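One chain of protein is taken out of this complex; the other chains stay put.
Naming follows writing order (A, B and C), and every chain is counted from residue 1.
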Amino acid sequence: MGVMRMGYVHAKVTDLAEADQHYSQVMGLYETAREDGTIYYKGWDEFDHHSVVIEEGGVGVVKVGFKVRTLEDLAQYETRLQQFGATVERMSAGENLKVGDGIRFIAPNGHVFELYHEMEQVGVEVGTHCPDSFPMDLRGIGAPNLDHGLFVGDDVEGVEKLFIEALDFYPSERMLATGDDGAPLIATWLSCGNKSHDIAFLKGPDGKLHHFAFYLKDWNHVTAAADILVHHDTPMDLPPTRHGITRGETTYFFDPSGNRNETFAGGYLMYPDRPCVEWTMDQLGKGLDYYRREVTPTFLTVYS
Amino acid sequence: MGVMRMGYVHAKVTDLAEADQHYSQVMGLYETAREDGTIYYKGWDEFDHHSVVIEEGGVGVVKVGFKVRTLEDLAQYETRLQQFGATVERMSAGENLKVGDGIRFIAPNGHVFELYHEMEQVGVEVGTHCPDSFPMDLRGIGAPNLDHGLFVGDDVEGVEKLFIEALDFYPSERMLATGDDGAPLIATWLSCGNKSHDIAFLKGPDGKLHHFAFYLKDWNHVTAAADILVHHDTPMDLPPTRHGITRGETTYFFDPSGNRNETFAGGYLMYPDRPCVEWTMDQLGKGLDYYRREVTPTFLTVYS
Amino acid sequence: MGVMRMGYVHAKVTDLAEADQHYSQVMGLYETAREDGTIYYKGWDEFDHHSVVIEEGGVGVVKVGFKVRTLEDLAQYETRLQQFGATVERMSAGENLKVGDGIRFIAPNGHVFELYHEMEQVGVEVGTHCPDSFPMDLRGIGAPNLDHGLFVGDDVEGVEKLFIEALDFYPSERMLATGDDGAPLIATWLSCGNKSHDIAFLKGPDGKLHHFAFYLKDWNHVTAAADILVHHDTPMDLPPTRHGITRGETTYFFDPSGNRNETFAGGYLMYPDRPCVEWTMDQLGKGLDYYRREVTPTFLTVYS
Partner (left out) sequence: MGVMRMGYVHAKVTDLAEADQHYSQVMGLYETAREDGTIYYKGWDEFDHHSVVIEEGGVGVVKVGFKVRTLEDLAQYETRLQQFGATVERMSAGENLKVGDGIRFIAPNGHVFELYHEMEQVGVEVGTHCPDSFPMDLRGIGAPNLDHGLFVGDDVEGVEKLFIEALDFYPSERMLATGDDGAPLIATWLSCGNKSHDIAFLKGPDGKLHHFAFYLKDWNHVTAAADILVHHDTPMDLPPTRHGITRGETTYFFDPSGNRNETFAGGYLMYPDRPCVEWTMDQLGKGLDYYRREVTPTFLTVYS
């Protein structure tokens, strides 16, 4: 039980300046470092150095980092991943800016994941002494935290098995093709804590990004964020609604390079003993867009 | 890292019928069992048999149960509690209705806690197959979950130490008497997962209950719940506001016997590596009632 | 300035029992009278006997009543309507259940409107002495008030002119086909008070109903109402969003006969001196669905 959270997403963008405008002015992330062709950001309620990294040259996701609770967890997960059959390599402190030693593996769906225990903390604007509840004068949406990601690849069963067996995640919701026995698994939502999901996987071409999501406080913040997206002419993919799956309140939209983002609030309290919810593809409309009950055509076709 | 959540609060009430009216009609809990002088309830989004038990004969809290992830956790915590110096006893399946084997100890602040791994699941009304997001026709407030409790006792340092060292909790916020070195600890808020707190302790007479809280979805549900409390003439202690401490959106009120309840929403995402927030008593007003910045006189004087 | 509000909508339904289920259990209106083939309803915050009348036998709107402030207003508007060139007839007390004397005219878009000054008051559940802010235990959506209607007909210029010149309404927003001089008027939104609109007209086949709307308190009530619609499998036409036109927060849906209803909140404070907002058809997407910026196909094609 050592994985705490998805600590960072490292994505590719076609134009760094445009992407910076989006992540800093629209999403309202704080820039914490900038190197040749790469920018690092954090949300206002994150203490660690960064949670989003963008790198010029293409689209999609380069890799995703999960922070573990102890150094021992790194060794433990290395062993278990190897036992699972994954190819694991050690990564050294400094390979990722401000990030300590860790391990790296490629999941069965083609995605690169890293586990690490240390990242330099830079703190938060409100501090930790009798703090205000949030900073004034946030820019744009003012996203407080990175929340989760949905990653595309062919072997959903395989990657789900890996995250459950080698990394202690537990599934909160699963989508099967049909209600028949042995129907293929189309998607799975997995938690490593009390959020309704920390990561999710969808069947499709290997190594693709469906979206990564920012946590917002509640439904009113989700709709207020949508106003800001509209103001900036951000291409909206799924306007504010609630997912039937996870009950999350949501908006999908695209960064200027075509990477899908989400603002996400709500969901239920997840625990390892909470029974997994099962969906079938004929109910995907309800699962995706609880009010409209239709599947946005892009949902199953547009990835980066 | 085996404690999942505060699974139940077992409280005493002076009049069972009046209390039942409150917990079933105002709070909207589901009655799941009734024995001589005792009633068991669950919230609509809880799968386990019960989360609140009321027993006729007095006021205050009888005991509090925490559910652990595995059977092995029980043995492990038994050992660690003994090493810590606590008196621990085994409890057998059936000592608590529908609850399996477990252990019981008395904390340094005089409270009785139980750890258990199994409780019969009764499920939820919406089911787990392509479910609706919530049941229609909830009664009253329709609280989905028990959330946390604040327990009073003299030895706050001791009980905090026990929960951290023997049970793997981590402090999210702490209130010291002053900013001076060695100032006494007045209160502490502890998490065992991603909620801003799962339990909290306050300095005062041993074995007393400050409040137990029900989780609500967001601020709008907190204020809608307050309308229902007003309609039922439920004595309100702290009308809808936000805590500076934990950022939680809150209302305090009393059940007919004088046990304080809370409806609670919000708070931030807690992790073991999130720095602990520190408060001093001169800022208790801001910590308790972020807008009014005054301490409700009852906060430090009325317990059950 | 004598027209106070749209006091009633009288609509046709194909099946009275199904429609009753919708208006009483889903919309949560109070039935106040029932005659052979006709049911009368009011919202919980309306004092007058009824605001919605449904009559078995078809679909669409039979007529719409506007309540005026004084008896003298009736005579004044009769004269002005005649001067405008409309055919006006007197209607007698009792022609409409519980409604006093009035006048009736057919508007240039083929709709029948009635003006009246008196309707029997039946009061509200919370009373008028130190009242609670709303009744507990409302059914379904619990709509407090009828709000406005959008009516279809070919001569939008004509009906707008009539409502402005003969009835003292003022336009809050207008939609032109293009930005060119002399472009045809496609739709107009008119106010007789401080709401952003009390009635609206859309170009299309004469005498058709686009929708009538119920007032809700705010955005959270609009989305909570959508959950109730989903629960009842009410066909949804435009899921919860904001209109760019009037800024109103909205959901469109259909009663079982295919009459479109709306739940509506928000909008700005309207006054006779507030400049009229102008739209062109190329921006209808933004005007209708501020977030999605697309025109629901049914919007310009499905009427009853």
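Odds and ends about this structure:
What we mean here is this: contacts are C-beta pairs under 8 Å (C-beta built on N, C-alpha and C of every residue); 3 or more make two chains touch, one makes a residue touch a chain.
Treat the numbers as computed from the prediction; the structure is a model and nothing was measured.
Residue B:Val230 is the one among B:Ala33, B:Ile106 or B:Val230 that touches the chain not shown. Among A:Met175, A:Ala213 or A:Ile228, the one in contact with the hidden chain is A:Ile228. Note on the undisplayed chain: of the listed residues B:Arg34, B:Arg90, B:His129 or B:Arg292, the one touching it is B:Arg292. If you put the hidden chain back, the residue from C:Asp181, C:Asp233 or C:Asp273 that touches it is C:Asp273. Although one chain is not drawn, its touching partners on subunit C can still be listed: residues 1-2, 4-5, 45, 47-48, 67, 69, 121, 123, 128-134, 144-145, 193-195, 215, 217-220, 242, 244, 247, 265-266, 268-269, 271-280, 283, 286-287, 290. Panel shows subunit A; residues 132-134, 136, 220, 227-228, 230-231 of it touch the chain omitted from the view.
Although one chain is not shown, part of subunit B still touches it, namely residues 219-220, 223, 226-227, 229-230, 236, 239-242, 251, 289-293.
Throughout what follows, only the chains that are shown with their structure count from here on.
Because subunit B and subunit C share one sequence, their contact can be compared position by position; here over half of the interface residue numbers appear on both sides. Note: centroid distance subunit A to subunit C, computed from Cα atoms, is 44 Å.
Taking the mean of the C-alpha atoms as each chain's centre, subunit B and subunit C sit 48 Å apart. For subunit C, the set of residues that touch two or more other chains comprises 220, 227, 230.
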